[in-house]
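Data block below; observations after.
Note that this complex is displayed minus one protein chain, with the remaining chains in position.
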Amino acid sequence: MKTAVITVNVRKTEHMKITVKLFARASQLARASEVEVEVDGGASVADFRKALEAQHPKLKPIAGSLFVAIDSEYSSDDQVILETAQIACFPPVSGG
Amino acid sequence: MKTAVITVNVRKTEHMKITVKLFARASQLARASEVEVEVDGGASVADFRKALEAQHPKLKPIAGSLFVAIDSEYSSDDQVILETAQIACFPPVSGG
Amino acid sequence: MQLPSKNRLVELTDQPIDADTLTQFVTTPLSGAVILFLGTVRELTQGKRTTALDYDAYPEMALAKMNELVSETAEKWPVQKIALVHRTGHLEPAEASVAIALSCPHRGDTFDAGRFLIDELKVRVPIWKKENWSDGTTEWVHPSAE
Partner (left out) sequence: MQLPSKNRLVELTDQPIDADTLTQFVTTPLSGAVILFLGTVRELTQGKRTTALDYDAYPEMALAKMNELVSETAEKWPVQKIALVHRTGHLEPAEASVAIALSCPHRGDTFDAGRFLIDELKVRVPIWKKENWSDGTTEWVHPSAE
């Protein structure tokens, strides 16, 4: 399994189409609960953020404060995104 | 009213018989929920403590840790005891 | 702040405490946070087993001190509603001996106010507990003797 993953990461020219869940004001601004974002294979979270903002300019007002969650975990900007991951974007939480 | 009180305080030779409520271990040691204590008119709480211990030696094991409450308030040792006051003695509290 | 009497409930009772009624009593649209604290009879203390606790109180003074504490709490924190109930008599393990419920606009105050109230109650309110140990002996609990 690990070998397959590395192969994907190396072939950077391959594009990935990622379905991104949106919540709260992010969903309100995009007028959708999910959007698609295209990134290069091996893209980091930082790369993904740029692609999201470019492809969904409606999110610009809050792009700087969005969290990116990968498989229900908060991510760091240098983390690599796998095609199989579940990605979600949302503003600071306000539950409780 | 104040004049009357002062008169009582000055006539130190007059004795007062005070009914004292006891609680918890104090009541257990004295084998009574109330005891009587005789003090001089104008006696302070410190005087009362000495009289209590002398007249009810069963309370000696805890005499040093007893609280003296006057009319539902914690007292200080120099406070003067009036004949009309409700006096209670009890060990450190342990409710809650 | 002087708390209106309709917003406070202070009681000494020999009946089981109905904690849910207290929680509901303090819940209001003016508050954003409610706290309920229950002191319950713990079965084990330093390896010894308690079969029951007997609570004794000096009722007039206990009620006076409980009311005084409630007023002090409402002066220190923006308490909207507050309930303080202490039970007396014979309690089995897991039963509540004391209940505090209160509400404030913000959560931090509910924790601070609740803690102040229970900490002060335990040094100031004339109520005592007697342990009924599993070996059949009994023992009044007095902090200095612990």
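In this document, chain identifiers A, B and C correspond to the written order of the chains, with residue numbering beginning at 1 in each.
The working rule: a residue touches a chain if its C-beta (ideal position, glycine included) is under 8 Å from a C-beta of that chain, and two chains touch if they have at least 3 such contacts.
Just so we're clear, the structure is a prediction, and the values are computed from it rather than from any experiment.
Engineer: Please provide the labels of all shown chains that the missing chain touches.
Structural biologist: Within the full complex, the chain not displayed touches A, C.
Engineer: Write the list of subunit C residues that the hidden chain touches.
Structural biologist: 19-20, 23, 27-44, 93-94, 96, 103, 105, 107-108, 110-111, 114-115, 118
Engineer: In the full complex, which bits of subunit A touch the chain not displayed? Write them out.
Structural biologist: On the side of subunit A, residues 21, 23-25, 27-28, 62, 65, 67, 69, 72-73, 86, 88, 90-96 touch the unshown chain.
Here is the rule we go by: only the chains that are shown with their structure count from here on.
Engineer: State, to the nearest whole Å, the distance from the C-alpha centre of subunit A to the C-alpha centre of subunit B.
Structural biologist: 76
Engineer: Between subunit B and subunit C, tell me the centre distance in angstrom, where each centre is the average of that chain's C-alpha atoms.
Structural biologist: 28
Engineer: Which positions in subunit B touch two or more other chains at once?
Structural biologist: Residues of subunit B never touch two or more of the other chains.
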